[in-house]
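For subunit A:
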Amino acid sequence: MIWELDFALLIFMIFCAIAAITVRDLLHATIILSAYSLIMAVIWSEMNAVDVAFTEAAVGAGITTVLFIAAIARTGRRSSD
Partner candidate 1 sequence: MRRNVIIKTVSRFLVPFIQVYALYVIVHGALGAGGGFQGGVVFAASFILMIIAFGLTCVRERFNYKWIVMLSALGITIYATIGLLCLIPGGNYLEYGSIEALLGIPHLHGYLIDAVEIGIGITVMATMTSIIYDMGDTGGESS
Partner candidate 2 sequence: MTLIDHLPVFLIAIPILASLLILVAGWWDRRFCYPISLVTILSQFGAAVIILAQVMREGTVRYYLGGWAPPLGIELAIDSFNGFILATILLLSVATVIYARKSVEHEIGPEKTIAFYVLFQLLVTGLVGMTITGDIFNLYVFLEISSIAAYALIASARKPRSYLASFNYLILGSIAGGFILIGTGNLYAATGALNMLDIARLLPASFELATVHAGFLFLVIGYSIKAAFFPLHIWLPDAYAESPSAVTILISTVMSKVSVYALFRIIFTIFTTAYIVDVFPVTGFILFIATVAMIAGAVIAIAQSDLKRMLAYSSISQIGYIMFALGVANQIALEGGILHILGHAVMKGCLFMVAGLIIYRVGTSRLSDLGGIAKVMPISCAAFALAGASMIGIPPTIGFMSKYYLVLGALEAGHWVYAAILLLGSLLAVGYIWRFIEIAYFRDGHDGGSGARTLEAPASMLAPMVALALLCLLLGIFVEGLMEIVGPAASLLLGGA
């Protein structure tokens, strides 16, 4: 484990989280959330949790994003906050 990389990724992830909840467009927010999940998967694989990282990459960045996009397609991308 390289702590510099770990730390940088964590900082980046906090930025992603803040961006995901402040962006007005829901589709953008979903894509940022997907990036967040992917970085999380990288951090976990770097922490030697390979199974969990694999799952998060498949579920968090894959299925969850698809579900969000499907729901947004049926509701609308506009968000007031």
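How were these picked? Simply put, all candidates are chains of the complex that A comes from, given by their letters.
The rule is short, and it goes like this: a residue touches a chain if its C-beta (ideal position, glycine included) is under 8 Å from a C-beta of that chain, and two chains touch if they have at least 3 such contacts; residues count from 1.
Keep in mind that this is a model prediction, so the values were computed, not measured.
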From 1 or 2, the one in contact with subunit A within this complex: 1
Touch list for subunit A against partner candidate 1, complex: 50-51, 53-55, 58-59, 62-63, 66-67, 70-71, 73-74
